[in-house]
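Note that one protein chain is taken out, while the other chains of the complex remain in position.
Going by the order they are written in, the chains are A, B and C; count residues from 1 in each one.
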Amino acid sequence: MKQVAVFGAGRIGQIHASNLASLPGVQLRYVSDPASQSAASLAHALGAQVASIEEALADPAVDAVVIASPTTTHGDLIVRAAAAGKQIFCEKPVDLSVARAEACAAAVRRAGVACMIGFQRRFDPTFNALKSRLEDGEIGVPEVLIVTSRDPGAPPVEYLRQSGGIFRDMLIHDFDVFRWILADDGRDEAVWLSATGSCLTDPAIAQAGDIDTAIVSIRTRSGRLCQINASRRAAYGYDQRFEVLGFKGLLAAGNHRPTEVVRMDAAGVEVDNPEAFFLERYRAAYRLEVTHFIEQLQSGGAFRTSVHDGVAAQKLADAAALSFERGEPVTFSA
Amino acid sequence: MKQVAVFGAGRIGQIHASNLASLPGVQLRYVSDPASQSAASLAHALGAQVASIEEALADPAVDAVVIASPTTTHGDLIVRAAAAGKQIFCEKPVDLSVARAEACAAAVRRAGVACMIGFQRRFDPTFNALKSRLEDGEIGVPEVLIVTSRDPGAPPVEYLRQSGGIFRDMLIHDFDVFRWILADDGRDEAVWLSATGSCLTDPAIAQAGDIDTAIVSIRTRSGRLCQINASRRAAYGYDQRFEVLGFKGLLAAGNHRPTEVVRMDAAGVEVDNPEAFFLERYRAAYRLEVTHFIEQLQSGGAFRTSVHDGVAAQKLADAAALSFERGEPVTFSA
Amino acid sequence: MKQVAVFGAGRIGQIHASNLASLPGVQLRYVSDPASQSAASLAHALGAQVASIEEALADPAVDAVVIASPTTTHGDLIVRAAAAGKQIFCEKPVDLSVARAEACAAAVRRAGVACMIGFQRRFDPTFNALKSRLEDGEIGVPEVLIVTSRDPGAPPVEYLRQSGGIFRDMLIHDFDVFRWILADDGRDEAVWLSATGSCLTDPAIAQAGDIDTAIVSIRTRSGRLCQINASRRAAYGYDQRFEVLGFKGLLAAGNHRPTEVVRMDAAGVEVDNPEAFFLERYRAAYRLEVTHFIEQLQSGGAFRTSVHDGVAAQKLADAAALSFERGEPVTFSA
Partner (left out) sequence: MKQVAVFGAGRIGQIHASNLASLPGVQLRYVSDPASQSAASLAHALGAQVASIEEALADPAVDAVVIASPTTTHGDLIVRAAAAGKQIFCEKPVDLSVARAEACAAAVRRAGVACMIGFQRRFDPTFNALKSRLEDGEIGVPEVLIVTSRDPGAPPVEYLRQSGGIFRDMLIHDFDVFRWILADDGRDEAVWLSATGSCLTDPAIAQAGDIDTAIVSIRTRSGRLCQINASRRAAYGYDQRFEVLGFKGLLAAGNHRPTEVVRMDAAGVEVDNPEAFFLERYRAAYRLEVTHFIEQLQSGGAFRTSVHDGVAAQKLADAAALSFERGEPVTFSA
């Protein structure tokens, strides 16, 4: 029985906590949140206790912590949890600063603990099936990756101001997809990256110093090519697709739809829009990723993501932000 | 808190029991099964107790029973549960004999209890969305219904021998779909039914006195038309679709696919087959139907299916079997 | 160079004439139509001459005639063209009376001429590809055929009054599809047919003694099963599909769409409706069928349809009309 503490009782904390509570072999022991009301309510609903972070980390019965608190606290909590010898699952990003993220990675390494990062797309049934089929060689070596990543609408401008910008806040998931699919988990790597973008949906976003639409090109050491297109607005919902071209063909991962109803009338043939947003689209992925975290804790197996993946995606996000600001590509030395 | 006993610890009993155990406001109190090992194992996994049917029905704390035992026991258990004043959820069919099914209905009526029948398709997200949109008038009055119902493969011949035949065992779900969609829950009704069929997949099925492929035509009092095509074999998996034509257009309900991966290679463009079989396709439906059962128990609201629906579908199945045997249509007097 | 006369300068006559005029190795010599204005205009546009039917049949240079005149004239023209030793292409039906159609077949046989019947669906690229793949054994022996056949709207009631009714006028194409796909061009045959229908779209159709919605079930000697559903009204356009189930899988033939544009907006994901009606959907088929007719004339090869196919489809249409009227199935003796 693994004892787990969840830090953060907000939207994503609630998802992780309730998924953890329903897993066999897991006891959700503590919920921590400065908002004591949220912590109490979540803990009560799931049969856990409220505790401060200090208390949770000090309790030797706690095997693992799940960090689902605001971005600015991630780095500090990783370092403290590592120091306390806890196994760690942390929502992306490790830290908005690559330097601090690397410090976290060092702390994790020193402590010899796991630190899985919440790149939940790697657990999405469709994306994951595509990845497996790629590894089975269905289309040969992947050569070109096209990623489409569109949110239904932008978050509040106050959020954007502290988000680190579109490349660090939103495209970090796409950079992880690039690494997962095309850089083949370390067997290849980006050597050239060019990004540009615009503010097209709301002038308030530009006033906050951000953009809402971005396109990125990446070339890897071995010449593989990746394009990412991202937008903070899609009138039709949450659009999360990618396609991979290889020697023998193409594998494309499409959106999930809520139902398979088709309507045909005078206006045309219509099917459902994609799942509305990330909570719907990645519902299964969120469950599967904490299940994986617990199972690997139990079995001692390898985790699908590590703090290193968090750092690497962060570096690509930084490079994209820099490329956009300068209007020039960024190159990476080997 | 509703206290529930589940009768039957086989495949479908396990599904209902585990769905019930995960619902808030429900205590899964007893599991009953003559196979005491199965009952014990299921009860243990879900924190329930093993009890005989007598014990469960005698316990005044039990509010409701879920009947998931073999078909031949349904009628008897409904009558006994009704006599004990328990609310009832029973898997289809009520009974393979219409006369006995009507006796059950009478017993339920006398007892004043609910008796929801497990026509889980009414809870399938796609079918249910179609039904709602139909009621919203999206295509006007439904006039024509085409139902496709194919199993990936036939059950063992020993099962088929006691199944009541393809019309009673397999098409009963399709007859319920007909009633739900086209007979509009009682506002219209079948007046003419013609069925035929063949044994095409395995001579052993014919030797057992059954067929494996069947087609049925139904006309309603108001002239609406329904076609059902069913097969015990589909090489590509479980095929569960229907389409409804109305004045303003068509609503079609397609199969669910496990993933949204598309492969394009020299051979063509390929997507996933439908979900493999009923446990996969109707996973959500099974959960939603017991959720509905409990919610209506709690709220006192109307149940989406009743013992009457079970009887009515059984009558259509009987008519189809008769039509097939005689090679002639069956007509129903108003 | 094959010399051809076209009888009938209406909608379908124009299509055949202009397709013929564009084929290498063909001279469109005559156009005949009692409406001399139409004949003159069509002949002028395509570099042909106007002639009476007598003149055309009397001209020894004429190799073949294409009969695209009103249904009531087909039988007479076939007999006269056969007597004149001309090769014949005739629009469906041979004749609304099976007896007269059989007399035509006898006349054709006696004359030793070809008499291809205009079942253009056999030349539709999609339907034809499906048929070829079936013959290649892609899904094994075909066992079940489901045909959907819906017109966007009913023709004028005056037309319906002389049409022979929905089974003879509209479903005759579907009966030919049944024979082509499931009866395997003579290697199997219908032994049991049950039809019903309703007037659902316009009371004027009922007053004209016809129905607008029909469903038919057919069983063949070897136990194969066919369902046809037809409607004179589909708000979304012309719906022409069929699917064939075999041992190894399913082959389905869908509608053609004018374009491959997809729109995604707040309302859903939308693609084009099917091609509007038969002139659009079967544009390629009409061209391919006269091309085939000419090519087989030139090469002496076998024609894809014959007067026998016209007679056989007519018999099924008669049987369906009878079954509907009596409310009983029709059986065919071997």
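Here, a contact is a pair of C-beta atoms (placed from the backbone, for glycine too) under 8 Å apart; a residue touches a chain by one contact, two chains touch by 3 or more.
What you see is a predicted model; the values in this text were computed from it and never measured.
Of A:M1, A:A235, A:A266 or A:L279, it is A:A235 that touches the chain left out of the display. The chain that is not drawn here is touched, among residues A:A48, A:A114 or A:L245, by A:L245.
Across A:T73, A:S97 or A:T148, the residue that sits in touch with the chain not pictured is A:T148. Residues touching the missing chain, restricted to chain A, are 139, 143-144, 146, 148, 150, 192, 194, 196-201, 213-217, 219, 223-227, 229, 231, 233-236, 239, 245, 247-250, 327-329, 331 (touch as defined at the top).
Take chain B: the residues that touch the chain left off the picture are 234-237, 239, 263-273. For chain C, the list of residues touching the undisplayed chain reads 22, 125-126, 129-130, 133, 138-139, 248-256, 258-266.
Basically, only the chains that are shown with their structure count from here on.
The geometric centre of chain A is 40 Å away from that of chain B, both derived from CA atoms. If you average the CA atoms of chain A and of chain C, the two centres end up 58 Å from each other.
Counting only residues that touch two or more partner chains, chain B has 139, 248-250.
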